[in-house]
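Note that this complex is displayed minus one protein chain, with the remaining chains in position.
Entry: subunit A
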Amino acid sequence: MKITFPHMGSPLIYTKLFELLGHEVIVPPKPTQKTINLGVKYSPEFACFPLKVLLGTYLEAIEMGADTIVSSGGNGPCRAGYYGEVHQRLIRNMGLDIDFIIFDELKRDYKGFINKLKKLKGQHSWFDLYKIVKTAYKMAVSTDKVKKFIEHKRPYISDKKKLNKVKLAIEDQYREIKTEQDIVRVEEYAFKILKGLDIEEKTGAEKLKIGIVGEIYVVMESGINFNLAELLNDFGVEVEMSHYISEWIQENLIPFVSHEKEIMKKAEDYIETIIGGHAKQNVGHIVDYKERGFDGIVHLKPFGCLPELVTQSILDKISDDLDLPILSLSIDEQMATANVMTRIEAFIDMIKQKKYKRSSDHERHVFGY
């Protein structure tokens, strides 16, 4: 088996998981314009945008030699649940003989789930499998910790190029991990070099924080969200995202653990029922960000995504109620970069002005400097 999987955020975790299980892994490439073009070409026009980009990713990985695609299904009333099936058919219709292993919710199809696990675990014992999955999970938690640190501190690090090199070096270290002990060591190493960088933290009115919410794939995949987190960081803004891979694993794969309930509760005033995707969580996150003193929200909605379309329709009201600026961006292959940049920059100017409104040095800040 030459396994590949969706590229969503960092491919490190899945790569590690399948490697430890002894499979050959074809690491899917980060989506670029080429991926998007490829996916759009072979997808139904009205499919949601992530389905198209993922198809593009699969086709690129297949070209690189992958013969098995591992992915998760979805749950709730959202089309993401059919992705696996649809991708499989699209790819088979193209005459490609590719194996699909799609994990649906454990409780929905217990037996099927176990069978798929058996296929992946190969010669390993169930205990080995448990240990390996745990290592991969620990690695996800660890890399997310590093990621969050960077999203908070990057705006205050003047040498961004050095930071990017450091990031690549840290990733290289994570790639070599074999055991849980290795993770501890690499994490220590990562924080040591990160904290060694020149960090000049801002305070008071000069500190700006933006929360990113939206459909999970477009939030997590920097290749198609214009590298939003870094972009905002470059404008001097701290960032936090509503989705991190380790949290996704916690919510979806680890029984009896859920941190989402609290967040969901905060959405009650605006969305009562779960309408699919992460609509309710996202609204909850917006309320949560406000409570935690954030200055603005960027909402990402892939074109054709119904749950996020619903969210978008109530954003004006939420923004009014909470006195919190929200910028909603729709993402698809038609999106012009210049247009997005203009809106993001104007949005940041706007929240800066708002924040400095009562500051004595108002004029100076109004113009962004």
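FYI, a residue touches a chain if its C-beta (ideal position, glycine included) is under 8 Å from a C-beta of that chain, and two chains touch if they have at least 3 such contacts; residues count from 1.
Here is the rule we use: contacts and distances are computed from a predicted model.
**Q** Tell me the UniProt protein name of the chain this structure doesn't show, selecting from "2-hydroxyglutaryl-CoA dehydratase", "Probable alginate O-acetylase", "NADH-quinone oxidoreductase subunit H" or "Extracellular solute-binding protein".
**A** "2-hydroxyglutaryl-CoA dehydratase"
**Q** Given the contact definition stated above, which residue among A:N37, A:N115, A:S158 or A:Q334 touches the chain not shown here?
**A** A:Q334
**Q** Please identify which residue in A:H23, A:H152, A:K207 or A:K354 touches the non-displayed chain.
**A** A:K354
**Q** Touching the hidden chain in the full complex, which residues of subunit A are there? Just list them.
**A** Residues 11, 29-30, 32, 160-162, 164-165, 168, 171, 223, 230, 316, 325, 330, 334-335, 338-339, 341-343, 345-346, 349-350, 353-354, 357, 363-364, 366-369 of subunit A touch the chain absent from view.
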